[in-house]
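One protein chain is absent from this view; the other protein chains keep their places.
Letters A and B mark the chains in the order given here, with residues in each chain numbered from 1 onward.
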Amino acid sequence: MLKRRVGITTKTTAIIVAAIILVVAGGTSAYYLTLPTKPPPGGTVKVGFSISLTGSFNVEGTASLNGMKTATQWLNSNGGIIVNGKSYNITLDYTDDASQTSNIVPLYTKLVQQDNAQFLLAPYSSGLTAAAAPIAEQFGTIMLSHGGSADSIWKQGYKNVFEVLSPASTYLRVAIDWLKANHPSDKLAVIYAGDSFSTTAALAAINYSKAQGFQVVYQSSYPTTVNDVTPQLTAAKSAGADDLLGGGHFNDGLLLAKQLAQVGWTPKFISLLVAVTEPTFQQQLGTAANLVTGPSQWEHTVAYTSDQAKSLGLDWFGPTVAQFTQLYQQVSGGKTPTYHSGEAAGTIFVLARAIQSANSFDTTSVKQVLSSLNFMSFFGQFQVDQTGKQTAHSMVLVQWQNGVLKVVYPTTVAETQPQYPYGA
Amino acid sequence: MRIAGLGVTFFGLLALMLLLLILPFAFPFSTSVILINLLFYTALAYSINFITGMTGYVSFGHVVFLGIGAYALGASADVYGLDPVLGVLLGAALGLVFALMIGLVTLRFRGVYFAISTVVIALAALNIVLELPQLGGSQGIILNLGFQPYSWYYTIWGIVLFEMLITYYINRGKLGLGIRAIKSDEDAARSVGVNVSALKLYLFGLSGLFAGAGGAVFAWTTSGVFPYETFSLNFSLQMLAMIIIGGVGTALGPILGAVVVYLPSYYFLTVAIGTQLIIIGFAVVVIALFIPEGIVGTLKRRSASLRELLE
Partner (left out) sequence: MVALAVILSDLLFGIMLGCVFAVVAHGLNLIWGVVKVVNIAHGEFIMLGAYGAYFLNVFGGFNPLLSAVVDGALGIFVGYAFYFSFLHRELRGKERITLRSEMVTLVSTFGLSLFMSNLAVVAFTGDFVGINWSPGTVALGFLELPLGALYVTILAVLIISTSVVFLDRTYIGNAIKAYSQDITATQLVGANPTKVASLATALGFSITMAGGALLTVWIPTGINPYMGALYAPISFVIVVLGGPGKMLGSLLGGLTLGVVIDVLQAFVPVSLAYAVAFLLLIPVLLFRPEGIVK
């Protein structure tokens, strides 16, 4: 057997390569693990969060971030947050979380321990919000949820997590409430996407409608990546349903609306989650979109006003709906705010209002204020129950009428009346 | 100095693990939680290394065991209030059981067919879980097990330690010879008396066990299980990328791959947003075509002295 003499150069090269790899790995880690903690400069309050700029929630996350930036800009240029007579600006300290749950714990721990964020906003989506909650709880930092609406988050006993948007279970209530008042003998079909949010909304809708005396003649979920919902629609039609509720996200909502014609079913009333509020819904469907309704946390055409707040005996805080929408268009480069933008921005205003009312940045004082706060902003009302779950903010029902999306219910914030039946 | 049978790699890994053992006491939580994630991905890498790295059977659907482990902990903690550490053991046990059951069927398929069948099983598992309200259905399960960095850390540390030791033991011993024989030519191995089916099943079972344990820890640290996230094929892809880059079948490969793939991700979250997977994909292509043994494997092949040092 030949013994090869290995030159010193090969071994040395290998060792150098290994050393380089170790140094690079070590260096990268050291850099991120020990980033110098910047104390908040006097006159600012640091709000920390992660947001989904990439990954499955990148569209919603980007809209949310733009909302937060808009709110921050408005506040900072309108006197900031006043505490003890001094004006404070908000600084947003955020990173992308790539929509990955595994990133949440490290990112939020860093926000609290190294970045010294004074207040936290939750990430987008219930799953990520649930992952961040223990950290807010552990480190005694307040966290406001703008994009996590799963009711079960507020069943876990967290004391520091507060919900600004309406819980998932209430999404379709507006549609059912209107039906109850106008067409209580309609038979319902609930066809919904099999993802966490849509399922929660749909199952809650089924229970709520039954409690209101409705008959749900057909219910079915479908995978979020579905190509073909004709089996569900055919079955619903065959079961004698009058109305269609459900959907999930944009693609399947559009699919539901499109395939109705194919199976020869014209429901009298349609209410679909999420999809309906997108302008492209109407563009893609044309006349088939007319009179389709959908629930929304917020629309830029909604009629929340300070007069309305006054009539309810509430304070109004922040810009008007129009002012927000206009500023948002500047901040986002010409885009119209979606409800993700609205709910995220609303969260900033809730925080600002609470801090100002508490006249302090101290967590205990602000928490106390948040627990009993009851006011209105461009996003709607805010009031939470003792678990932190939102109770006063109401969804709105929107409907496409002749190519324009209108807010139709509740009557207090509506532009006009809903039209019935669909397909007329 | 060489103790018979234990080389530099062994001591190097041991030293690393000892270092990791004391780190949580020296650094703040924000460091420990990053290491927890790193150890989690390392655990996943070692688990897939048992089957894909050692035998060459590419398990694209490996995430199914992660999902089983995650649901084991999630459901037991939510319904029975089971202590999460026991939940991890349950996850490991279920991972093992399912791996053996699935392996009995799928390990008969060679090459590409095995790979595809693992994907199909992962997709089917996702769809089945969606329809099981006992497991939270499509709404998932949200947990509140608190912020427990020490428990998380030492649990996953222990899992990785076991994996390293077992990997090392398998590679070094008689089993290692049989396994390498399977990898180079399965039929020839069978004809010289290697019990191929048993070996493959044994390795697949191990891979399922540790992926299940890792999955349980994942549910624990993220306070919940959601079907689409937990059964996401992304996990399998990352696991594969880690061992391909690090070096398939080796004892060093998985941890090296995990470090290379995972640690820079924080850089990608703040600076070059969205480009991480592009670079990893590119790296995998280049490595597969030109240096298929990955970093460790290629170093071993190219240099005789390193061959002894690295394993």
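Keep this in mind: a contact is a pair of C-beta atoms (placed from the backbone, for glycine too) under 8 Å apart; a residue touches a chain by one contact, two chains touch by 3 or more.
Source: prediction; values computed, not measured.
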item	value
Absent-chain contact - pick from A:G43, A:G157, A:P184 or A:P231	A:P231
Of B:I116, B:I166 or B:A304, the one touching the omitted chain in the full complex	B:I116
Identified contact with the non-displayed chain, of A:Y222, A:W298 or A:W400	A:Y222
Hidden-chain contact residue, picked from the options B:L20, B:L35 or B:V58	B:V58
Missing-partner contacts on subunit B, residue numbers	56, 58, 60, 105-106, 108-113, 115-117, 119-121, 123-125, 127-128, 130-131, 185, 233, 237, 240-241, 244, 274-278, 280-289, 292
Chain not shown, touching residues in subunit A	54-56, 58-59, 194, 220-223, 225-228, 230-232, 234-235, 238, 250-251, 254-255, 258, 261-264, 280, 283-284, 286
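Note that only the chains that are shown with their structure count from here on.
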item	value
Chain centre separation (subunit A, subunit B; CA means) in Å	34
List of subunit A residues in touch with subunit B within their complex	4, 6, 10-11, 14, 17, 21, 25, 28-29, 32-34, 53-54, 95-98, 101-107, 109-110, 113-114, 126-127, 130-131, 133-135, 137-139, 150, 152-153, 155-158, 194-196, 198-200, 203, 221, 223-224
Complex contact set, residues of subunit B against subunit A	27-31, 33-34, 36-37, 40, 127, 130, 137-140, 142-147, 149, 218, 221-224, 226, 228-229, 256, 259-260, 263-270, 273-274, 295, 299, 302-306
